[in-house]
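With one protein chain removed, the remaining protein chains of the complex are shown where they sit.
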Amino acid sequence: MRIIRALTVLATLLAGVAVAHAQVSDGVIKIGVLNDQSSLYADLTGQGSVLAARMAVEDFGADKKGMKVEIIFADHQNKPDVGSQVARQWYDADKVDVIVDVPNSGVALAVNQITRDKGKAFLVSGAASSDLTGKACSPNTIHWTYDTWALANGTGNAIVKTGGDTWFFLTADYAFGHALERDVEAVVLKNGGKVLGKVRHPLNNQDFSSFLLQAQASKAKIIGLANAGGDTTNSIKQGAEFGIVRGGQNFAGLLVFITDVHALGLPTAQGLIFTETFYWDMNDRTRAFGKKFAERNRGIHPTMIHAGVYSSVLHYLKAVEALKSDDGTKIIAKMKEMPTDDPLFGKGTIRPDGRKIHPAYLFEVKKPSESKGAWDYYKTRTTIPAEQAFRPVDQGDCPLVKK
Amino acid sequence: MSTVTAKPGAAALPAAELAASRIPAHQVVAFGIMTGLLVVAPFVIYPVFLMKALCFALFACAFNLLIGYVGLLSFGHAAFLGSAGYASAHSAKVWGFPPELAILFGTVVAAVLGIAIGAVTIRSRGIYFANITLAFAQMIFFFSLQAKFTGGEDGIQAVPRGTFLGLLDLRQMYVLYFVVLAIFLLGFLVVYRAIHSPFGQVLKAVRENEPRAVSLGYRAEHYKLIAFVLSATLSGLAGGTKAIVFQLASLTDVHWTMSGEVVLMTLLGGLGTVFGPVVGAFILIALENYLAQLGAWVTIVQGAIFIVCVLTFRRGVVGELGRLLRKPL
Partner (left out) sequence: MTVFGVPTQALFGQLLIGLINGAFYAMLSLGLSVIFGLLNIINFAHGALYMMGAFVAYFALQWAGLGYWASLVIAPLVVGLVGLVLERTMLKRLYHLDHLYGLLLTFGVALVIQGVFRNEFGSSGLPYVIPAQLQGGYNLGFMFLPVYRAWVIVFSLLICLTTWYVIERTRLGSYLRAATENPALVQAFGINVPRMITLTYGFGVALAALAGVLAAPIYQVNPLMGADLIIVVFAVVVIGGMGSIMGSIVTGFALGVVEGFTKVFYPEASNTVIFVIMAVVLLIRPAGLFGRTA
């Protein structure tokens, strides 16, 4: 009985032939916004990124040009398995052409691989790991807004040069945290500084008291926060409770967004120095975008990640229009060919390793007295020109770059 | 003050109706229907979703062996699913094992873990058994989080699918599906054979009245341990297959909430029924898929199902169906 059953199964198996899937190109450009909609990164990406993508499609004038563009979104919950399942389903069954955003480097690396396997396109705005244009670089991926190297270079350099030469790292225990810690440590050591200790905390951690105590005991001048979102704001808030700043130490927020500053409030956040590549209040064009965005986003102004989604989607649509195809690999190649120009990042280029180049800025959080109102939070300390802001193209071990 | 065993007269977990060793006809029919549906399904429904459901169905069947036929609620079964996943993923990606060896390796790892944990925990019962299996599962979770090779929060990614037995290219969707289906059916039949056998009869005797079984000369501990190891091994088979299908092994599969999910699948389908776990797994995976866009609704619905099932629907879908048809399913 069972043998017959087994044979039947085997026969069916051997008879199974791969069914050729219909070509995806079906006249609709489908953009999938995949990010954290409900957890610690929800405010700095989340629905705001979906809005940014929509605004890009509107500003591109897709309707007038006769191009049909659809936007869908999903929550990856910061889990690589959820993210990769959504990506798979989107590419296989839902005819999605390009995935954008994806904060959380672990998920981004997974989606990077799947996109490459299926020949689609991936425009990263949220994730930070510089491996995306390094070891894991792919002809189907462009890393847009920022990366750990740019942050380390901007913030690390600036702080060490102004006297912060002993460091203690408080690191989120996953790909991004490790990458950020590694890159900043390299900058610190290169500039003659010393790293007195490190401690790794779980992602989305609630209680930092024990780690802060260790940071205090190390007596390092600077406590580098190699984490993001809720973890950063928690560390800073609990640090205030334990008198870290009063005791003479300073926090270096290695990845801070305007939504974090908003959550902390200026009295707590004032004086924080960090690197970003966009701020809504820099010039007339960014201000116009910022106001339009805030109106449609419950008053929350755009973070650099939202700006990156807008900018990357805009450039993508330009490339699709020029190439008249939605084949992922070809579009990415075309995007690298065309120089970029948008109201948010200005003029820029995309390198062969998939790295988008634009200037970076060292910001300092204003004192409460210096701010004219909500969301007026930053003053610019330095502008780092585009050629210096990112890791040199030959230092990343990217196989796409010919030495 | 507090009792370890149930109060006298307390209704125990549902007893599985074990037929005589001859296989009842209606179960053959049910098996035929199930297989038929699964053979046709991938041409209508997204195959990757089906494969996910099949892996979990196998996991649930393995779990059901322990709770339905031995009466032990393990709250740490994720340890076997996840460890096998990591083992298979690592062996396929780093050591270059072909998929069948990778899955086999994962299964073996789960079996070894099953023996180790089972030997220590099998003496406990009831809530203590649940607690101690949870404790060991947490230790495995911690190990998975810390060990370098598992990749921590990122997991092991880009696991190659390879060629099964050197003949079947698993990168082709349908080929992969039918291989996974074959693995599932194999596991299912192993569980079935274990239950409908002299071994299964002894298990039933042990569950109904352990001292009596012991007095008849059966070494109850041994039988329980064998059932535990079998359950762990088949969970490992599910985990290893899942890693190859999704090309990823991650912390989700060793987290204790995964142990909770398999309990839910089995409860919903019907504790101690043959086909219950399969039905429960499919329903739950379909629900998750359907509700995924709506964020936390998945957790709410899962919780509601738990509550409803425990209060009014203790026999589960297949259990109720069996009662309607008056034949055990």
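The first chain written gets the first letter, and so on, giving A and B; residue counts start at 1 in each chain.
To be clear about the criterion, contacts are C-beta pairs under 8 Å (C-beta built on N, C-alpha and C of every residue); 3 or more make two chains touch, one makes a residue touch a chain.
Computed from a predicted structure; not experimentally measured.
Q: Of B:Tyr174, B:Phe199 or B:Trp297, which residue touches the hidden chain?
A: The single option touching the absent chain is B:Trp297.
Q: Please identify which residue in A:Asn35, A:Asn234 or A:Thr303 touches the non-displayed chain.
A: That would be A:Asn234, which touches the missing chain.
Q: Based on the whole complex, identify which of B:Met34, B:Leu101, B:Ile115 or B:Leu145 touches the chain you can't see.
A: Considering all chains, including the one not shown, the answer is B:Leu145.
Q: Tell me which of B:Leu248, B:Ile305 or B:Leu329 is the one touching the absent chain.
A: Result: among the candidates, B:Ile305 touches the missing chain.
Q: For the chain that got dropped from the picture, name the residues of subunit B it touches.
A: Answer for subunit B: residues 1-7, 9-13, 73, 120, 124, 126-128, 130-132, 134-136, 138-139, 141-142, 145-146, 256, 260, 263, 267, 295-307, 309-311, 314 touch the chain left out.
Q: Applying the definition given at the start, please give the residues of subunit A touching the unseen chain.
A: The missing chain touches subunit A at positions 38-40, 42-43, 173, 199-202, 204, 206-207, 209-211, 213-214, 216-217, 229-230, 234, 238, 241-243, 247, 263.
We adopt the following convention: only the chains that are shown with their structure count from here on.
Q: So how far apart, in whole Å, are subunit A and subunit B when each is placed at the average of its C-alpha atoms?
A: From the centre of subunit A to the centre of subunit B is 38 Å.
Q: Would you tell me which residues of subunit A are touching subunit B in their complex?
A: Contacts found on subunit A: 1-2, 5, 9-10, 12-13, 16-19, 37-38, 74-75, 79-82, 84-86, 88-89, 92-93, 105-106, 109-110, 113, 173-175, 203.
Q: In the complex formed with subunit A, which residues of subunit B make contact?
A: Residues of subunit B touching subunit A: 23, 28, 35, 39, 46, 48-49, 52, 145, 151-155, 157-158, 168-169, 172-175, 177-179, 181-182, 185, 189, 246-248, 250, 252-253, 292-293, 295-296.
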